[in-house]
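Would you mind keeping the following structure in view while I ask a few things?
Up next is chain A:
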Amino acid sequence: EEALRIGLIATYSGPYADYGRQFDAGVALYLKEHGGKIAGRKVEIVKKDTAGPAPDAAKRFAQELVVRDKVKVLTGLDFSPNAYAVGAIATQAKVPTIVMNAASSAITSSSPYVARLSFTVQQVTDPMARWMLKQGVKEAYTVVADYASGQDAETAFKKAFTAGGGKVVGEVRTPMSNPDFSAYVQRIKDGKPQAVFFFFPSGVMPPAFLKVWKERGMDEAGIKLFATGEATDDSFLEATGDVALGLVTSHHYSYAHPSAKNRKFVKDFEAQFGTAMRPNYFAVTAYDAMAAIDLALAKTQGDVSGDKIMEALKGLAFESPRGPVEIDSATRDIVQTVYIRKTERAGGKLVNAEFDKFDRVKDPAKEGS
Partner candidate 1 sequence: MAEMLAFDALSAGYGNAVVLDRLSFSLNEGQSLAVLGRNGVGKTTLLETLMGHTRVMSGEIRWRGQPITRLAPHQRVRAGLGWVPQEREVFPSLTVEENLLVVARRGPWNLRRVYALFPRLQERRGNYGNQLSGGEQQMLAIGRALMTNPRLLLLDEPMEGLAPIIVEELARAIRALGEREGLACIVVEQHPVLALSMTNRAIVLERGTLVHSGDSAGLAEDTALLHRLLGVGIEEDLEVAAA
Partner candidate 2 sequence: MAIVLFDGVAYGMLLFLIGVGLSITMGLMNFVNLAHGAFAMAGGYAASLAMQHWGLGFFPALALAFIAAAVIGAGLEFLFFRRLYRSHPLDQVLLSIGVVFVSISVTTYLFGPSMQAFSLPPSLDGRVKLLGLELGRYRLFLIASGLVVLAALLLALNKTRYGAMVRAAVDNQRVAAGTGIHVQRLFFLTFSFGCGLAGLGGALSLGLLGLEPSFALKYLIYFLIVVCVGGAGTISGPFLAALLVGIVDVAGKYYLPGAGAFLVYVVMVLTLLVRPHGLIPRKGLA
Partner candidate 3 sequence: MTGSRTPSLRTRGLGVRFGAFAAVTDVDLTLEPGARQALIGPNGAGKTTLINLLTGVLRPTSGSIHLGDRDITPLSCDRRARIGLARTFQINTLFPSLTPLSSIVLAICERDGLASTWWCPLRRMTPVYDEAHALLGRLKLDALADTPVSALAYGKQRLLEIALAMAAKPRILLLDEPAAGVPEDESGELFEVISELPQDISILFIEHDMNLVFRFSRRISVLVSGSVLTEGTPRDIAANPRVREVYLGTAGAAHG
């Protein structure tokens, strides 16, 4: 029988090469566990590298994958612009597209053939704001990276925080290339807010920010710090080092998630790829994306037509290493648990230890709209 071809558009090279590596690992792990097959068919993954945000290339790859490589499903998609650009092809070619990361809310609304298994920025930000309120935080200062996701985080935070009676006392957007955060941190220090919420994409920005935070003695000054889970991305956590200790973050996945399913996932992952690389939220979504395709094809009984698969994906619910997940049948976006975690040292490793959670969180940006 002919192999089932899946197109994986991601970043394999350049500054964000880690994303593609995590995707690959998640996909490979799922396939290995299932004997290289999905719904009884051998699977062939065709990879395309966008080397970062590059919508024109992403769109070209999607088109080639559909027209030339005859893939039945498109997936990957770490950056939102890439996902938006691919969405148009998905609509035109009626190819189901499963977003493995891109976190801009409107991606799923842009095409009926797109479903998302990752998260939206708003989805993880909103619980953080609510949790902070619960802890008695009344005033917060926001710091976000100045790009679409950062702006989304800022808006979502402000909305949830003020709705719950909190007050945003200051906000700042930092440029994407910003080697030194001393000015921003100093400004916060002089403003003495009760707490700070920040959103930075995972990578070099969070550690740079945290280093200055520590250097300025912000904790001693009594200013509390909160963030979304990108700040303590498991991929970068060890390299970030002790400056991350004690930071409270909200996210949908931690490698230290204490469920049986996750323990097995991590164990298998380490067996396969060693301990140098930790599975992070990219890997788990990639793993889940395969599971979703598998389950959907089981529902359609192997029918790979786009409409059938999309129909099958809607309302699909299953147990992921991160906990229970479900694809909202109306929005094709994910519904999942968002955890509140604290960075701790356990067994000599830095981990995000979960200690509180919000169940069945939908993308708040689409609520009521």
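In the analysis below, a contact is a pair of C-beta atoms (placed from the backbone, for glycine too) under 8 Å apart; a residue touches a chain by one contact, two chains touch by 3 or more; residues count from 1.
The candidates were selected such that all candidates are chains of the complex that A comes from, given by their letters.
Worth saying up front: this structure is predicted, and the values here are computed from it rather than measured.
Visitor: Touching chain A in this complex, which is it: 1, 2 or 3?
Guide: Here, the candidate touching chain A is 2.
Visitor: Would you pull the chain A residues touching candidate 2 in the complex into a rising list?
Guide: That would be residues 13-18, 21, 146, 172-180, 182-184, 186-187, 203-204, 207-208, 211, 215-217, 235-236, 238-242, 276-277 of chain A.
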